[in-house]
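Yeah, one chain of the complex is gone here, protein chain that is, but the others are all in their spots.
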Amino acid sequence: MAKRIEVSGLNVYYGDFKAVEDVSMTIEPRSVTAFIGPSGCGKSTYLRTLNRMHEVIPGARVEGKVLLDQQDLYATGVDPVAVRRVVGMVFQRPNPFPTMSIFDNVASGLKLNGVKDRKKLTEVVEASLKGANLWNEVKDRLDKPGAGLSGGQQQRLCIARAIAVEPEVILMDEPCSALDPISTLAIEDLIEKLKDKFTVVIVTHNMQQAARVSDQTAFFNLAATGKPGRLIEMAATKQIFSNPTEKATEDYITGRFG
Amino acid sequence: MTAIVENKPAYDGKELDLSGKSGARAFKNVLATVLIVAAFVIALIPLIWILWTVVSKGYHLLLSADWWSQSQRGVTVRREGGGAYHAIMGTLIMALITAVIAVPIAVLGAVYLVEYGKGTKAARAVSFMVDILTGVPSIVAALFIYAVWITIFGFNRVGFAVSLALVLLMLPVVLRSTEEMLKLVPDELREASYALGVPKWKTILKVVVPTAFGGIVTGVMLGLARVMGETAPLLILVGYSKNINLNPFDGFMGALPTMINQDRTELALQPAADRVWSAALTLILLVLALNLLARLVARFSTIKSK
Partner (left out) sequence: MSSPDGTEPPDRPAEPAASGGEPRIEDVVDTTGPAAVHFETLTDENDDGRPAAPEPEESKKKLDLGPVGHLGDRLFSGLAHGSGGLVVVIVAFVGIFLLALAIPSLADNNTSFLFSRVWEPGGSDPKFGIAALFYTTIISSIIAMLIAVPIAIGVALFVTYYAPRRIATPVAHAVDLLAAVPSIVYGLWGLLFFAPILLPVINGLSAALGWIPLFEKPIGDNVGVIFTISVVLAIMILPVVTAISREIFAQTPIAHREGALALGSTKWEMIRMAVLPYGRSGVTSAAMLGLGRALGETVAVMIILTVPNGNDPWNSSIFAGGETFASKIANNAAEFDTPEKTGAFIAAGLVLFVVTFLVNSAARLIVARSAPGAKRPRRNRRATEGASV
């Protein structure tokens, strides 16, 4: 598992509005890549193009190339549904299915793929919950609704749900911004562990978090409101935080921005 | 701009299947789409068919001035002529009386639920009763009024009795929609008014109700539209009269639904059939006009329900 993502010349539009302009980057497998940048610079927009989730928004469209180990996600004949099975996503707000139990939430992706064998399901659910550092907390109440968990637990449940289908890549859009510091730490530990198996991409507004969990950091910015967001600089996290090339990056991470 | 990483490790070489043509799942997806579109088409057929029937068979009488100004006095089923004035007036008069009785009770009842009784046992009881009233079939409402008005008080069958039955049907509709509208009024508005030292009743009358006014009017229109098409109370509580009778307390009264009912057994005769479909079209137009009016008011009201 885990595949490399290579993006070149990507533009994203909402109708006539160009939200993201000319992004090219390489996201390495088995590593954590963080996207940082001021609000509205198009991080979420860009992230969603990596598994074609932007297509659920009417009017959103993309120009450019996204390669997943040389396979073009936007080639004709590629089904966005199939792409999302390979590139999973975790959202800002935990969104477990409210009508399903914890077990069913984790198993939902597998069931979609036609796995009916109870034993197999049980195995994968347990492995995924362990993989999401949630097993010990929920193993006695797998049949309880997922919505009954705490926010942090719900988010880890969503991560378990995402990894249960064994994707190649996991995208996370501010996965900790709705959580308390303790839960945030739990998720960060988890991200650390996830990169052993997956390509992880995380959007965060928290500089410390980016510095703690990521191997590479990409800084996005926009020239002015109404202008499209651009990729300013991407490098190893250590370098971005100690010795960035661009002045804008330095201003942003040292808090001198805006 | 491109960034970093010179020592690209080899790709893992495993080709992923992204074509998404995975048999059963894709098939189910297509099947569901087909069924859903089919459901839509099926639902559309009767709509178009009914409207087409009524419009094509009923429109030409509506074009004559007589239709809007004459009654059916002295017109027999075999003869053409006459109009629906008596029935239109009857329908409007009964609807108006219904509104005059039902609207104040409904609005005040909603004010009670939202502004005074909120969270109390009494309010829950009232709310429950409104739910019951919502489900009362029109024939039961008519029977109840029959029991009170005719069996117990011994009065005659008159238009006013119909209005009373219609009140039972209109009251819950208006009350509920008003309640929803009052709930949408933000508390900051009430707070602002209280902070100015305005007493509660004035706050409700001058701030809360006006803010929700558009929505309340919409509810009233929709409630009226619903009761105007009711036939059962007319059949039981007032006789059909071909003459113009504008007095709801005396004598039989014409109304559009009973005008349709009157001639519906004689549809083999062209004049009767024409009258039936024209009366139906007139009734639909009246109800539609109220619905459109309601929508217009809703569009321009301050608070939207969406």
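So that you can tell them apart, the chains are marked A and B in the order they are listed, and the count of residues begins at 1 in each.
Here is the rule we go by: a residue touches a chain if its C-beta (ideal position, glycine included) is under 8 Å from a C-beta of that chain, and two chains touch if they have at least 3 such contacts.
Note that the structure is a prediction, hence the values are computed from the model and not measured.
Return the single residue from B:Val162, B:Met253 or B:Val287 that touches the missing chain.
Answer from the full complex: B:Val287 touches the omitted chain.
Among B:Gly81, B:Gly117 or B:Gly251, which residue is in contact with the omitted chain in the full complex?
In the complete complex, the chain left out is touched by residue B:Gly117.
Using the touch rule from the top, list residues of chain A that touch the missing partner.
Where chain A meets the chain not shown: residues 44, 48, 51, 53, 55-60, 79-86, 88-93, 95-100, 108-109, 112, 145, 147, 158, 161-162, 165, 173-174.
Residue-wise, where is chain B in contact with the chain that is not depicted?
20, 25-26, 28-29, 32-33, 35-40, 42-44, 46-47, 49-51, 53-54, 104-109, 111-113, 115-120, 122-123, 125-126, 129-141, 143-144, 146-148, 150-152, 168, 171, 173, 175-177, 180, 183-184, 186-187, 190-191, 194, 197, 199-202, 204-205, 219, 222-223, 225-226, 228-232, 235-236, 257, 260-261, 264, 267, 276, 280, 283-284, 287-288, 291, 305-306
By definition in this document, only the chains that are shown with their structure count from here on.
Between chain A and chain B, what is the separation of their C-alpha centroids in Å?
Their C-alpha centroids are separated by 48 Å.
Across the complex, what residues on chain A touch chain B?
Residues 2-4, 8, 22, 24-26, 28-29, 68-71, 73, 75, 77-83, 86, 112, 114, 168, 216, 218, 231, 233-236 of chain A touch chain B in their complex.
Which of the residues in chain B come into contact with chain A in the complex?
1-5, 8-9, 11-12, 14-22, 24-25
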